[in-house]
Every structure is written in C-alpha cells, then in structure tokens.
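As you look at this complex, bear in mind that one protein chain is not there, while each of the others sits in place.
Note that the chains are named A and B in the order they appear, and that numbering of residues resets to 1 at the start of each chain.
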Amino acid sequence: MDVEVLGNRGARFTIIARGVDPSFINAIRRTVMADVAVPAVDKVFIAENSGVLYDEIIAHRIGLIPLKGGEGLVHPSNCECGGKGCPRCEAILTLEVEAPEDAYTVYSGRLKPEGSVFVANNDIPIAVLNKGQRIALEAHARLGSGREHAKWQPVSGAVVKYEPIIEIDTEKCSLSAKCVQACPKKILAIEGNNLKVISVWDCTLCKECVEACPNGAISVSYNPANAMLMLESEGSLSPQELIFAACEVLKDKFESIRIALENAKEAS
Amino acid sequence: MIIPVRCFTCGKVIADKWEAFNERVGKGENPAKVLDSLGIERYCCRRIFLSHVDLVGESLKFSVRDREGKI
Partner (left out) sequence: MPGYLGMATYLCEKCGKTIDSNELMGLPGIRCPVCGYRILYKSRSPIIREIKAR
C-alpha cells in the first residue's frame, strides 16, 4: 500500500491510498464514524437557569459541543462503577454566568474545565440572556461512540471514492470546449492545443462531459484499485489521530474474533 | 429560535458561524458567497443558514427579569 496526502486544509484531510481495496478504506471510514471513542457531555446538572431557554434545550446544546482531551478517561462500559458515572469515567465542566447586559450571548468558551476534558470550539452560542438572568450548571462529559448518539461522532464528513479515470482521444477531440462548460466540478480546461484534466480526484463520475462531447472523444471510467478517503474532523481529534484510533479499534475487534475462535467449542 | 449547534444531517458545527453570516448578509452580501467563504459547502448545512429565523431575541422581550436569582 502507498498513501499520499492530497489535502490538509484546516479540519479537512484527504488521502489517496493506492493498491488497496476500497472496502478496506471504507472499513476505516465506518469505524471513524461509529466506533472511535471521543468525549461529549451526557449529563447536565442545572442549579439555576432564569433565561428564556428551557433547561432541556441548554443541556441538549451543551451535549452537541465538540470536546477534546479525555485521554485518561475510562469508557463507562469498562468502568468499575458499571456505567453509572464516577471520576474515573467522567470529566466535569462548569458554567456560571450572569448577564451584564440585555441580549447577552453565552458562548461555549465560558464552560470551565474541571477535569481532563476541554471545549474544542469556543465560539458556539449556548444561550441568550437578558440583564441579570443567570445560568449555573455542571456538565458531566464521558467517552462514547457515534453508534450511540451523533454527538460522539468525531467527523461531519467522511467519504471514500474510487480513482476516476478520464481518457481523452486527442485525434477525435475538436477542442470545442463543450465538455469544459458541461463539467459541474470544472475539472477540464483547454491549455494551448490540448484538453487537460486539472484535478482528477474532484471528478464525480457524472459523465456530463461524455454526453456533451459531439465527437465521442472523452470517456470516463474508474479504477477500484486506488481509493480516496476524506475526513472532516469536528475538533475532538485531528484527522490523522482519528485514522490511527480507527485502526486500533479494528485491531481490537479482530483480536476478539481470534480469542472467540480459540475458545469455541465444537457444536454437539 | 436559536441557531442549532450542529447541522441536522451531517453533524458539522454551524452555530459558531451564524453571527458572521447574519452580519454579512445584513450588510447586503450575497448569502451564497458568504457561505462559501465560511466553509459551509454541503447543501445540508447551507439550508439551515438560509432557512433559519433567529427568534431568540423576540422571546427575550417577554422574559421575566431575574430578581436576585429568585425566579
């Protein structure tokens, strides 16, 4: 296998894996979405809330805020407390605000970390308060996976696709530029006396160019031996860390199959 | 009401970009271009911005003033 980083723009990370089955890359994509454990707030203890938003709305909004850290936390399903929640499997964040003016917005950056878990995005509005209104609460974060609830899903975009192949027959091509206009992703261009493909990986295999060409000079196909993986992280872990974590999860799953098979009894 | 924290469909955090979007569109910029520059690419996230009506300011007008934290 040979991996090339196609783009690393902010939270969006794209790699191309050559000589590997797309189903293998897809296993990593699905594991990142559903099985990588990241922290999120699951229980909120509200002592005071005199604003217009109900306790439930505020709790729900706090739950959706992406959190980072939590390396020392134990997954509640493996914890001694049996998943009820204890300092080993939960980290606390507190919020105490009194609005100094009308229409005062409380941002996620006001959540004060008391443990190993921190807010990954400081600019999310949690509530809007009028002067003198108060919110005092304690939020308990725990590890979880996207399978349980979408708030634990560490990525918003996760895409796998084959390598598109665009073949141009230079003898038939009349440089009419009809395909250049037809392409919705604008990946074709005429440079000098040649029709060029600027970025093959942006191709969605829609075949608009094939239909637009009056001479049948262009053909679009794909190569399933090479695949692209795009991950868009929400800040809990970096895309690279997510891929490593997904590989770790897959390794554990395969290991559990091996153990189960070794201990398997013959059916009577 | 208040802008949703995440996109309903893909789960991208969008609430942090609402204020910039609202301000720039209020100044007369083209919403499509503002969304592009904010990095909101998918139409699932874009529809939330375009269809959102921020009513939290309206309900604030009817809120009861807190008196020393008693309400």
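Note that in this section contacts are C-beta pairs under 8 Å (C-beta built on N, C-alpha and C of every residue); 3 or more make two chains touch, one makes a residue touch a chain.
Here the structure is a predicted model, which is why all the values come from computation and not from measurement.
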* From the list A:Pro22, A:Gly63, A:Pro125 or A:Gly157, which touches the chain that is not on show? -> A:Gly63
* Thinking of the whole complex, not just what is shown, which of B:Ala32, B:Leu50 or B:Val64 touches the missing chain? -> B:Val64
* Please give every residue of chain A in contact with the chain that is not shown. => 40-50, 55-56, 59-60, 62-63, 139, 149, 151
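Everything that follows uses one rule, which is that only the chains that are shown with their structure count from here on.
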* **Interchain centroid distance [CA atoms averaged], chain A/chain B, Å** => 21
* To do: Please name which positions on chain A make contact with chain B in the complex.
  => 10, 48, 50-53, 57, 61, 64-66, 102-103, 121, 123-125, 127-128, 130-134, 150-151, 153, 155-157, 232, 234-235
* To do: State the interface residues of chain B toward chain A in the complex, per the touch definition above.
  => 1-3, 5-7, 10-13, 15-16, 18-19, 39, 42, 56-57, 59-60, 62-67, 69, 71
